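Working notes for the structure below.
Note that one protein chain of the assembly has been removed; the remaining protein chains are unaltered in position.
What follows is chain A.
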C-alpha cells in the first residue's frame, strides 16, 4: 500500500485514518469513515481505485466539488476520469455513456442517478467501489439534507449492492445511523476521527454594527499573515468587500462565488494555489476540494448556518500543520440572515396552498411537472431551490402512485426541516455567546471530549497573537508589461 501511495500520489506516508479506511475497503468491507476536513478524504477511494479491478463510482452533491475532484485526479496524470453531470452537453453525455466502461473514476450527482439510461449503463459495469461523498446529506438530521440523496440506497441495490464507502467530515450519532440505514450497510466498519484541528486557533469577535465589523476585520487583516479566505453569505457582500480590500491596498484580492464563469473560477482558484492572490472573498461555493496547504486564516464575516459547515470551512486553514487562525465576526442580530435563508430554502405553507390550488385546476401538471416548470414557478413564486425540492417530492410521490393532494404531507415535512435548521442556527448562536472554551464546546457537540492541551486554543482560553501576525504590508504584484518577455516566461522559461 505504501509503495502504491508513493508511486501514484507521491506521498511517503498516510495521514490519520486513511490507512485504516483503505485497509477496510481492500478487505471487502462496507465502510463508513468520518475524517475531519483537510485530512485527505478523497485518497480513501482514489488509492483503492488503483488496487481493485473495475470502476469507482463517486456520488457527490456539488458540481463544483465534483470538478475539483476530477482535476485532482487529472493532476496526477489520471486520464480515465469523468464528471458525469449536467455540465456535459448532449453530445458529450452521449459519447461518455457509450464508453463508460473506459473510465476508472466516474463522478456523478444524485440527480443524474435518476436517469434510467445512465443506471442501465452503470449496472453493466464491473463496479469496484461505490462511494458516497458528503454522506451526511442523506440524513434529515444532517445540516445539508438533500432529498435526492435518499434514493442512493435504492440505486445501490439496483447496481447489485457493490462494495460501498460513505465519507463525511462531520456527523453526529443520529446522522451516522441514518447513513447506514439508508444505504443498507448496517454491518459496515466504522472509522471515526476527532473533528478537532489543534493548530487552528478559534476566535469570535462581538461587534455592534456592520460598519464596526468591517473596521475590526480590516484591523485584523492589517496584522495577519496570509494567505486567507473570508467567507460571506452573499455574493454581493463578497464582491463589495473584495473591492474595498483592493482599494485599501491589501495586495491581490479576488471575489469568488457561483456567479462566475467556469473559466474564471478555474483561473482564480489556480491563482490562489500558485500564490498569485493573497485574499479570496468567497461564498461557500469556494473551497471544497481546494488543496492549498498554507492557508493562514479563515474569516467568517457572516455566521454560518451550523457548526458543521463552520468546522468544514475553517478546516481549510493550516493543512500544513502550521499555526492558523479562524475568526468569526458577530454583530447582534446576525442570526436573522441565516434564519431567512433557511426559510427561503423551504416551501412555505402559502406556496404549498398555491400549488394545491393550481394542481386542482391542472391535474395533468402533477404527472408531467417538468413541462409546467415555468408556470408552476411563477404561480407559487418558487426559487430554484424551491422548485428542485418540489420536483424531488413529486418524483417520489408519482412513483408511489400518489396524487397531488399528497402535497399536504409536505407541509409537515417542511415544518420539521425548518425546525432542524432553526435548531442548528441556535446551536451555532449559543456557541458564539458561550463563555466556555470554544474547542471544548465544539467537541461536545460532536459527542467528543477534549483530551489534549492546545496552546493557542481560543479567545476564551487566551491566545498569543504574535503567533499569527506580521508587520510587513502586502503589495500588489507588478505585471510584466513587455509581452514578448511575458510570453517567453510562460512558454519556455
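Quick notes on this structure:
By definition in this document, a residue touches a chain if its C-beta (ideal position, glycine included) is under 8 Å from a C-beta of that chain, and two chains touch if they have at least 3 such contacts; residues count from 1.
Throughout what follows, contacts and distances are computed from a predicted model.
Remark: of the listed names "Sugar ABC transporter permease", "Zinc-finger domain-containing protein", "RQC domain-containing protein" or "Putative transcriptional regulator", the one matching the undisplayed chain in UniProt is "RQC domain-containing protein". Touching the chain that is not shown, out of A:6, A:101, A:157 or A:262: A:262 (per the contact rule at the top). Touching the chain that is not shown, out of A:51, A:436 or A:487: A:487 (per the contact rule at the top). Within the set A:67, A:170, A:309 or A:351, the residue that contacts the chain not displayed is A:67. Counting the whole complex, the residues of chain A in touch with the unshown chain are 67, 71, 74-77, 82, 87-88, 91-92, 95-96, 246, 254, 262-264, 266-271, 273-274, 276, 479, 481-484, 486-493.
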